[in-house]
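What follows is one structure encoded as structure tokens, with my remarks underneath.
Heads up, this is only part of the complex; the chains shown haven't been moved.
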Amino acid sequence: MTVTYSSKVANATFFGFHRLLLKWRGSIYKLLYREFIVFAVLYTAISLVYRLLLTGAQKRYFEKLSIYCDRYAEQIPVTFVLGFYVTLVVNRWWNQFVNLPWPDRLMFLISSSVHGRDQHGRLLRRTLMRYVNLTSLLIFRSVSTAVYKRFPTMDHVVEAGFMTADERKLFDHHKSPHLKYWVPFIWFGNLAAKARDEGRIRDSVDLQSLMTEMNRYRSWCSLLFGYDWVGIPLVYTQVVTLAVYTFFFACLIGRQFLDPTKGYAGHDLDLYIPIFTLLQFFFYAGWLKVAEQLINPFGEDDDDFETNWCIDRNLQVSLLAVDEMHMSLPKMKKDIYWD
Amino acid sequence: MTVTYSSKVANATFFGFHRLLLKWRGSIYKLLYREFIVFAVLYTAISLVYRLLLTGAQKRYFEKLSIYCDRYAEQIPVTFVLGFYVTLVVNRWWNQFVNLPWPDRLMFLISSSVHGRDQHGRLLRRTLMRYVNLTSLLIFRSVSTAVYKRFPTMDHVVEAGFMTADERKLFDHHKSPHLKYWVPFIWFGNLAAKARDEGRIRDSVDLQSLMTEMNRYRSWCSLLFGYDWVGIPLVYTQVVTLAVYTFFFACLIGRQFLDPTKGYAGHDLDLYIPIFTLLQFFFYAGWLKVAEQLINPFGEDDDDFETNWCIDRNLQVSLLAVDEMHMSLPKMKKDIYWD
């Protein structure tokens, strides 16, 4: 579920963001504590080996190695690589959110343009609406692991009421080697055309309005599918991951406290705990975690989109809107500013 | 309220921006003076301890610690992290402004397409307009703390004239576990469809024009809601905050003036007041404050959007436009360039 904290930062106050540092759900600590422990244990192990096990000559060699590693750790351009990469990931993530398919626009149109309060009219509106929801469900199944778990087979889709048994049969009847998530849209178009013939939809202007809106919905669906299908090229992700992992590997050796008595530059002090290196671990690994969380926002992370909730909300709300609320109107009364 | 200073910088003049440095409202000083005092007090305290309380050996140890801190303070990539993060926040902030829902487009259409100067016509136009305003109010209530304070319950909404008692009843009558801010749009659609049946709206072209515009309004509303619901991932904000806070923590110790007689590199001079470190505090903490202010532009900061004002303006102006000004026209006269 998305972690919403915007109400906590509505006003810029005294050390405004510090409160955010104390949250657990969706936080850097929850995401990173395991990696942090591994890093700290490895650092400690190396430190103990250096301090207790190595002989003098081995120590000297290790010290040279440490200085060598430190020098190159600073040359690894982690900041820039991460900056450019995370910007790319964040943009894609937000575009995916913006393109989540919501049936609201369609339900307003169907409610006002498909006429008839009798059973046939109700059936018409509910069926049109169901086709729309069905398509997005089919897309979500192939995009989101959480939705796929909930609807592993088409039987589950039928069971959940998104599809009738007849529709299932016709759906399976059309043979195609390709994905068929667009089939309910064809039904939508055909049903709308039929409704126009029957006069339930008044004229072509209303019909084309519906079709345009339906095509917009389809674009959202196919864009979501596109984001899932064509991700950031694997090479880019590997380059970034390699850069970060290498940096920390270099730090494990390069940021050890060396014997201050040897007088190596910048090694006058032995603090035992490399406080700034640990903090750097939090920055960089945390920054990479931002990317890991957002690169596929349809998983089950704390910050991922709640697709299953969306599916339920959309079906419930859209059926309510086109059926029970069709032509329901409060009595018009003068408002309090009249004259 | 938004701080507008663009008229002050209309022309690029001699040291043009220096005048901006002297403003208080919405300024860096007003936002930062508390943090600045805390920082300065801590710095002074550490400085006094070092100068007055520590023994010689402790001083030597502190000096090493200070040099160590200084070295790592420079390695913290505050500039880049802030650069990328603030760019992201500023983009989101501006998009939220651009998507504030304004009813103007709808009121022009309603005024010119919904006919009838009699009471029923007036009621129709005013009611349509009111539904539009009601929806944005419902959205603003869940997005903006300032609006929520003003309208803590639906009773306040009714009282303020955005909803009649009948509408309230029908609104509550529809049972849904989900937010119902879209209900007035259903009413809008139904009422418009009814008006077309009655001939108040002439044909489907006019009706669909209204519906399209209404859907555009809805998109603004839902986008605002989306920005509030799905914020910048908490991890990202924490990474940036940690980086900045760590930097200043490192500066508190690392930027102390050490005893010049000890001959540490870069410590030849004891100025007592670390002028450049204090300025750096202003840059970086100020830059972070930009993010704090903009990350939720619906709070009560000096620079936040004046949502309550918007709500009032929109209701007042839109009722005026569709009622009093409906079909009101100045007498056409030849302009002065005629022939």
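Letters are used for the chains, namely A and B, taken in the order the chains are written, and counting of residues starts over at 1 for each.
Just so we're on the same page, contacts are C-beta pairs under 8 Å (C-beta built on N, C-alpha and C of every residue); 3 or more make two chains touch, one makes a residue touch a chain.
Model, not experiment: these values are computed from the prediction.
Colleague: Looking at 2 placed copies, how big is the full complex in copies?
Modeller: In total, this homomeric complex is built from 5 copies.
Please note the rule applied: only the chains that are shown with their structure count from here on.
Colleague: Residues of chain B touching chain A in their complex?
Modeller: These residues of chain B touch chain A: 31, 34-35, 38, 61, 64-65, 67-69, 71-72, 75-77, 80-81, 83-84, 87-88, 123-124, 126-127, 130, 144-145, 161, 164, 166-167, 169-170, 174, 176-178, 182-183, 185-194, 203-205, 207-208, 211-212, 214-215, 218-219, 222-223, 226, 228-239, 241-243, 245-246, 250, 288-289, 292-293, 295-296, 298-301, 304, 315, 319.
Colleague: Help me check something: in the complex, which residues belonging to chain A touch chain B?
Modeller: Per the stated touch rule, the residues are 2-7, 9-12, 14-18, 20-21, 23, 26-28, 31, 74, 79-80, 83, 86-87, 90, 97-98, 102, 104-105, 107-109, 111-113, 115, 202-203, 205-206, 209, 213, 266, 268-269, 271, 276, 279-280, 282-283, 286-287, 289-290, 293-294, 303, 305, 313, 316-317, 320-321, 324-338.
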